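Got a structure for you, written out below as structure tokens; questions coming shortly.
Every protein chain of the complex appears in place save one, which is left out.
Right after this comes chain A.
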């Protein structure tokens, strides 16, 4: 991988050198997967293309894909800063500490870290309230499952993923008291073969709904082969698997945010923000609910989307207990953002332990 990066950065450096004379704003992106993953990284790259579209010659974007989370990310981000980037988006949770470290060394470069919680004078964080979308998925899953077994392919035990599991579980349980979640941690964001194996294991053990928090469409393919199993698109619409097995999806729409932040850098108005938007601003979109879902369930789901969007309903509304039975939210109480951002516990009813 290192050689690819060297080559890629050499190419980028050449590109920068030739354009140095023009007054352009340089925006860099660090991706965790390949742009062709059909999921997470694909949507970030769509955001990058939207920035190019919006500003044309006044902006120059470049990216590095497949950057591993961890120490190597620091090198990749440093390199991007050295190449003269004015604004760098680091688009995975594991880049949080590397981003902060590099930001200290480059006070004049603006950094934006996706899904993290550590900020600095030149580091903003942004994320989307995916859990709102997962509430809708959970509702559909609870209504649709005939075996009362819902499989969940989880990536890493970070708050973002745990929040998604809880949100989906709460809403599935609410409409189907017999529902049970089987959770598999695969410790990867993108490994189609492993995701396919995990989906198969869940299906063999009776799951007829498979939810995923990994980036490829391999679980969709596995569900399709198995027959009567439904899935949801993750990060991207994944509509090529509709109307069955993919019955709906959570779509990340980063484009407006990326455009706005690039504009802020150009105007010199950029300041540190902590953005956490959901269905209300369109950062989270619900992909079309296919006709495989009965009309009444679809109507309920759409009503929930509307309520989440206008703020009349919060996905974490009490009474909700923690897994050990202790009280968390009282009747009618809603969770505050601080607790949600650092969520490290399962809610009552989920079987199993969170890896730590």
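The rule is short, and it goes like this: a residue touches a chain if its C-beta (ideal position, glycine included) is under 8 Å from a C-beta of that chain, and two chains touch if they have at least 3 such contacts; residues count from 1.
Rule of thumb we're sticking to: contacts and distances are computed from a predicted model.
*Asks:* Identify the UniProt protein name of the omitted chain, choosing among "CoA transferase subunit A", "ABC transporter permease", "Hydrogenase (NiFe) small subunit HydA" or "Pyruvate/ketoisovalerate oxidoreductase, catalytic domain".
*Replies:* Matching the unshown chain against "CoA transferase subunit A", "ABC transporter permease", "Hydrogenase (NiFe) small subunit HydA" or "Pyruvate/ketoisovalerate oxidoreductase, catalytic domain" yields "ABC transporter permease".
*Asks:* Considering the whole complex, which of A:70, A:107, A:311 or A:352 touches the chain not shown?
*Replies:* Looking across A:70, A:107, A:311 or A:352, the contact with the absent chain belongs to A:352.
*Asks:* Among A:27, A:73, A:202 or A:251, which one touches the chain that has been omitted from the display?
*Replies:* Only one listed residue reaches the unshown chain, and that is A:202.
*Asks:* Which of A:71, A:193 or A:295 touches the chain that is not shown?
*Replies:* Within the whole complex, the residue contacting the unshown chain is A:193.
*Asks:* Which one, A:80, A:123 or A:183, makes contact with the chain that was left out?
*Replies:* A:183
*Asks:* Can you work out which residue in A:54, A:175 or A:221 touches the chain that's missing from view?
*Replies:* Counting the whole complex, the residue in contact with the absent chain is A:221.
*Asks:* For the chain that got dropped from the picture, name the residues of chain A it touches.
*Replies:* 3-4, 7, 33-38, 66, 151, 157, 182-188, 190-194, 196-198, 200-202, 204-207, 216-218, 221-222, 224-225, 240, 351-353, 355
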